[in-house]
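A single protein chain has been omitted from the complex, and every remaining protein chain is retained in its original position.
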Amino acid sequence: MDDRSSTAAEKAAILSQALPYIREFQGKTVVIKYGGHAMETLELAQLFASDVVLMRLVGMNPVVVHGGGPQITDLMRRLGKEPTFIEGRRVTDSETIDIVRMALVGKVNREIVAAINRNGSYAVGLSGEDAGLIRVSQRDPQLGFVGDVSAIDPTIVVRLINEELIPVIATIGVDADGQAYNVNADAVAGAIASALDAEKLVYLTDVAGIYERWPDENSILPQVTTKRLEEILNSGLVSDGMIPKVESCINALRTGVKRAHILDGRLPHALLLECFTREGIGTMVTDA
Amino acid sequence: MDDRSSTAAEKAAILSQALPYIREFQGKTVVIKYGGHAMETLELAQLFASDVVLMRLVGMNPVVVHGGGPQITDLMRRLGKEPTFIEGRRVTDSETIDIVRMALVGKVNREIVAAINRNGSYAVGLSGEDAGLIRVSQRDPQLGFVGDVSAIDPTIVVRLINEELIPVIATIGVDADGQAYNVNADAVAGAIASALDAEKLVYLTDVAGIYERWPDENSILPQVTTKRLEEILNSGLVSDGMIPKVESCINALRTGVKRAHILDGRLPHALLLECFTREGIGTMVTDA
Amino acid sequence: MDDRSSTAAEKAAILSQALPYIREFQGKTVVIKYGGHAMETLELAQLFASDVVLMRLVGMNPVVVHGGGPQITDLMRRLGKEPTFIEGRRVTDSETIDIVRMALVGKVNREIVAAINRNGSYAVGLSGEDAGLIRVSQRDPQLGFVGDVSAIDPTIVVRLINEELIPVIATIGVDADGQAYNVNADAVAGAIASALDAEKLVYLTDVAGIYERWPDENSILPQVTTKRLEEILNSGLVSDGMIPKVESCINALRTGVKRAHILDGRLPHALLLECFTREGIGTMVTDA
Amino acid sequence: MDDRSSTAAEKAAILSQALPYIREFQGKTVVIKYGGHAMETLELAQLFASDVVLMRLVGMNPVVVHGGGPQITDLMRRLGKEPTFIEGRRVTDSETIDIVRMALVGKVNREIVAAINRNGSYAVGLSGEDAGLIRVSQRDPQLGFVGDVSAIDPTIVVRLINEELIPVIATIGVDADGQAYNVNADAVAGAIASALDAEKLVYLTDVAGIYERWPDENSILPQVTTKRLEEILNSGLVSDGMIPKVESCINALRTGVKRAHILDGRLPHALLLECFTREGIGTMVTDA
Amino acid sequence: MDDRSSTAAEKAAILSQALPYIREFQGKTVVIKYGGHAMETLELAQLFASDVVLMRLVGMNPVVVHGGGPQITDLMRRLGKEPTFIEGRRVTDSETIDIVRMALVGKVNREIVAAINRNGSYAVGLSGEDAGLIRVSQRDPQLGFVGDVSAIDPTIVVRLINEELIPVIATIGVDADGQAYNVNADAVAGAIASALDAEKLVYLTDVAGIYERWPDENSILPQVTTKRLEEILNSGLVSDGMIPKVESCINALRTGVKRAHILDGRLPHALLLECFTREGIGTMVTDA
Partner (left out) sequence: MDDRSSTAAEKAAILSQALPYIREFQGKTVVIKYGGHAMETLELAQLFASDVVLMRLVGMNPVVVHGGGPQITDLMRRLGKEPTFIEGRRVTDSETIDIVRMALVGKVNREIVAAINRNGSYAVGLSGEDAGLIRVSQRDPQLGFVGDVSAIDPTIVVRLINEELIPVIATIGVDADGQAYNVNADAVAGAIASALDAEKLVYLTDVAGIYERWPDENSILPQVTTKRLEEILNSGLVSDGMIPKVESCINALRTGVKRAHILDGRLPHALLLECFTREGIGTMVTDA
């Protein structure tokens, strides 16, 4: 056989090796928290979009959840408003929540939907306000319209999944009076994964995985249990940005989600590699 | 009978008189172009929201379509960008389309969804970018990202209607490359009504109806045919803002929509009056 | 605004106030025991028919149950047979049961079906003999073919409800051998409400409600619990005709029906007032 | 083999011979006009009932249509009213139509339903007034409330068939105002068979079939075409009672019904013999 | 009436007497182990085929399970291979299992399917290898590819039943590695009946039923309980060929099958007689 066939044979072999993974995840729901570098770089964003479509096409049910802190900050500043934070949470007054909505629903959500739909008409943007999806309660009066998830009504998400669409969810919540709130996207991703009995919860982040001893690069864990994760959390050796992810992972795994993954979203096709190959990337968390 | 009963009897009679209208429109789709004063006043917005929910509850399928010119202009100015118009169309460069999306999808659409959902979890916000809903082609290179509707794929709208939800559609369209465009909301409302084979297309505006001789207040037409409407249009005696509504009405009625109505959205419960009572308000247009 | 609009605004407001009631009762089943004056007066009968249709149109599932004592007595006399009663129950020999069937199924049921269907093709007449609906056992050999409900098979009723039709049920039952029996309509209404897990059981009667001390007009109870109702029943201060209603109410509420109402059927649109307005009419019974 | 087995073998053979007939008529609708002697004799009525249930059980969709002239006359006389006829049609004033309804819906229909349901809960009684089933127009003002079929809405019949129930239809019709009318049952049977696209229309009568030269017993036709039937009709050699049957047959076969049969209802199990055996009984009519 | 009618009347009566049996078994599943003389005689095979089709047509769900020991032995010998047995089980090496498959799937199964389908397109041949139907584990290494049923996945059978088809199952099983095995057909029939929650399990054999004292012809039991059957089994007075049938009967009845029957397949239409008449043939086993 000549070179061309040899390449062809390799291609065929790689496709064929994906078979057991595709079989395992047919009809399973995978909630992907999308954010960080992978969202901000045009090229990575396009690869992410096509990976999500491929997951859909081979029979998985991907659900994308996103926030957009930098985009909110940017729009606030463009509108002449300097953000303030208390313990890492954005103080959100009435004008700010309006800006948050514009940034998340009107900009970030739209860009993700657009990137996915360049591959076909699959994505539908949702906000937590749609059809009662994300219900919240106020976290702390000092923070204003910052909410904690109190309930998820996944009906609209399930309906879109059943129609073989890809829901893309901006993490705005509402309280009982219909007031909009800003909610932490990592927490929402976990809560939605639980409400959907998801097979997998994937966090696409800017780190290579969970570190046993942050920031020691040799301490990245390929696999970890929720029990060990709680110990690491209590040890204080977890970076601030990782805390909500780690906490949400533990919660989600304790309430029915099978596996959680912390992946490095800066790696091209990180999702595909995790889902369809034997290559171990990032950290896998299981309940134990 | 005492006074209380007498009032009760009147109430009962009024409810009972709605019966033939409810019967006639069961299971029928009504596309409502929402805009102007009715959208900008908080109290009218709440009445509109509860009217739409009542329509849904008694078995109609309301679909809300909206633009939001003033809100776009406002956000542009807050971001330090002065809008320019050519023949009434907003020149829309790359930065502007981003602002349009934030204003329409991230603000106006959210406010309508929120107002409706204060009455229950009925509304789901959509942009024309979702699931291939509104496909456009560029109107004129000078205008930038301003599109004309080239195709409507109503699948996602039909799915939401079948789930007894209320779709609320922001009028952003996409071209074949996935680029977002600003589209005239009056035109989109007509095109969606056609694509859905709607029973009614209702324009909520700031005028009392169609004037035979604008602005002669005595010339408001309670009823008019598409044929006569074309003559009025050709006469030049139609106000600028009405032209897209009138043209869209004619198109929609010529492609399957049964009736179109131009109502005065400043009148409280204008929708209810039109849908459930004998009271003639605004102008009804039929094909002939 | 002129007078006409003012009236229009009032109409719209009254319709709009019905929204919470319509929302609350969507998809809920309401069993209505129809009888007395409301059935015998042509005008009230027509109002009743249109009220039932309105309930159907806004999404409730009304089920009408009726007897027809006066009509049976009348037909017996026309056929030269004098009715005899033992403790208020009609002695029913083989010839009488034939007459009962003709009066209830062939006359009263037909008239109700006809009145409803003047508003559209909604009603379907049923007898308890159809598809095994009402199974009875003999009450007392002395009474002949007078039965007590031993089982309800609501399948045919549920099927008609699912087809958005209005079942109108004549209260004839059958025993295990297929023999027809006369059954008390109040008792059947309660038993059918239980079998359907109805939201409401409504008795349309010739009194203004339940009296704490019959016949003291000032003692009508707007609301009462099953516990208190049993005490009143035991007090002996309940009129004879009310006893089966009161007993059936208690049974129905104890076996899953949410609320029962005793309304004055002589009041025009009594059903609409009870279902769609804040006006308190008659007596509401709840389990406690 | 002994005698018992020999009988058993014969039984098995007869059952087995029914196979091709059962296969041919699976899922097919058979409209049976039931009347005459077969309806009035208790034993024949019970055999008829079990035959209809057997048809249902082996997968056919039997629909029973009945009138009841003698029963109407009987009830009229018991109520002191002497029937009068013009050209064989009963003059039907307002009081008479009430009696007709009581006799047909309240007595005859009930007896058929009861006889069938002694074999299981299969039958549901219908009147042409239910759910808009039989629409009529007045035949002749002199006759009063005597109607001719103007339209059949078979929806409710189809629904009951789909639920594997057996509709039993009393031939009362309504006009556009909801007024009840007496209608010829032979004509209704034909019209319903057409509306249902029935495979077969069977008339159970008191004669052995269609006579070529009435009343010559040797002239019974085992098979005849609509063309020949029209000639016989025009010859005048058809008995009065047969005329509506013959006319309805021709109409039904000309509008989609595959075959019509005139059977002698006095023969026990006439329906079974016609449907499941090679035995030729009565007259079969086909379109040609 | 003449002779012909008299015969007709008898036919009709016999058909009519089948009604209660047809009613009782509508929608019920009957698993038939087919084998022995009934399978090897062309005429009996054709009667069996038409009986199974009649069962299907009147609403039962027949499922045919078969082995084919003589046909395997015959093909082995034609291919020059002498069968050897250990305790009545065929020693099955790799070449033999190939021959078993050819004989059962390629010959016996095909002949049964062909015989049934001469009556219409009802039968679909299955092997236990199809869609994971019969999973086995090796019985004994000495026997080679002889398996015991370890699990039944009845999904494909249920699907075919739902499509109103007749599954005909050749008793080949597979182990976890996909290797084919020969399995005892009596045992498979029982296991499939359990997995399908069958109403009846019927063994068509070459004996007249179960003998209390084999081979005393006067000791055939018309009816027997599983408890008594175990005693008979323990008594040692059961012929070798009956042991797997008796054991499978007991297992099946203990795991949900309602009744089992051992019939003499040499009797023409044995299935029809058992299913549709009062004639007692063979032995009925119930759990007790």
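Order as written gives the chain letters A, B, C, D and E; numbering starts at 1 within each chain.
Here, a residue touches a chain if its C-beta (ideal position, glycine included) is under 8 Å from a C-beta of that chain, and two chains touch if they have at least 3 such contacts.
As the structure is a prediction and not an experimental result, all values here were calculated from the model.
Taking every chain of the complex into account, the omitted one touches A, E.
Set against the missing chain, the residues E:43, E:82 or E:163 yield one that touches it, E:163.
For the chain left out of this panel, the touching residue among E:105, E:242, E:260 or E:285 is E:105.
Summary of contacts with the chain left out: across A:18, A:79 or A:158, the touching residue is A:18. Residues touching the missing chain, restricted to chain A, are 4-5, 7-16, 18-19, 22-23, 26, 47, 50-51, 53-54, 57-59, 119-120, 267-269, 272-273, 276-277, 279, 281 (touch as defined at the top). On the side of chain E, the interface with the absent chain consists of residues 75, 78-80, 98, 101-107, 109-110, 113-115, 117-118, 121-127, 129-132, 153, 156, 159, 163, 165, 172, 174, 177-178, 180, using the contact rule stated above.
We take it that only the chains that are shown with their structure count from here on.
When the contact pairs of A-B are matched by residue number against C-D, D-E or B-C, over half are shared only with C-D.
Counting the residue numbers that touch the partner chain, chain D and chain E have more than half of them in common. Fitting chain A to chain C on C-alpha positions gives a rotation angle of 120 degrees, to the nearest 5. Chain centres computed from CA atoms place B at the largest separation from chain E. For this pair, chain C with chain E, the centres built from the Cα atoms lie 56 Å apart. Centre to centre, using the average C-alpha position, chain B and chain E are separated by 68 Å. In chain C, no residue touches two or more other chains.
The touch graph of these protein chains is an open line.
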